[in-house]
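Of the protein chains in this complex, all but one are displayed in their positions.
Take a look at chain A:
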Amino acid sequence: MMLIVEKLSKSYGKNMIFDNLSFNVHPGEIVGLVGENGAGKSTLLSILAMVQKADAGTITLNHQCYQTDKKELRRQIGFVPQDLAIWEQLSVKENMQFFAQLSWVKKDMAELKELCLQMQLEKWDEPVKSLSGGMKRKLNIAISLIHDPHLLLLDEPTAGIDLKSRTEIGRYLKQLASQGKMIIYTSHDMDELRSLCDRVLCIGKDPFYKNIFHESPIPFLAIPD
């Protein structure tokens, strides 16, 4: 089981975001995706999540190809969007219930609650409106995990939240990785990347990032030309 990305290209009109990008991700691995603002991190993640299409290149997950086995792959991917994708007017419980109804895997109330508790999201009956930013982020992640995906893609899951929540989310990602899941996530926090990631994938045109990570102890995954 493995994620293989080969010669991936994407541009918006004339604006080329990345070209000829190739890398692999193994089970149990946490890969950090870094690059300056506008480097194309969200674009890459949404292509991996099948929310967008690439212009060229192939992606296979578990020997299943993104072009042909879309239906099978949908079950195996979990995507946490950069913007909160939750219902503000519903409570945590109702959000979980709503998305569980539309999910592949039927989970009962106890299982859904357990999923939230694993992330230290205790405020089960509280409306999302009144939750703190960190709590909302946790819910945003929990919803993406309802169908037990093999590949988990997180777009800035820890942006703008306090140290404690950040640590709790990090600890949970480690736990998921230890279960054999593949995790790709973006972050702008150096310390966090150091403590969480097995490898780092650096994209974008700014040499700044590449220079930092060349000197850092985290191994590089791929460097686009």
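One rule holds in what follows: contacts are C-beta pairs under 8 Å (C-beta built on N, C-alpha and C of every residue); 3 or more make two chains touch, one makes a residue touch a chain; residues count from 1.
Criterion: contacts and distances are computed from a predicted model.
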Task = Among "Acetolactate synthase", "ABC-2 type transporter transmembrane domain-containing protein", "Xanthine dehydrogenase YagT iron-sulfur-binding subunit" or "Heterodisulfide reductase", go ahead and choose the protein name stored in UniProt for the chain not displayed.
result = "ABC-2 type transporter transmembrane domain-containing protein"
Ask   = Which residue among A:Met1, A:Ala85 or A:Met190 touches the omitted chain?
value = A:Ala85
Remark   = Note that chain A touches the chain not displayed via residues 46, 49-53, 74-75, 77-79, 81, 83-87, 89-90, 94, 97-99, 101-104, 143-144, 147, 149
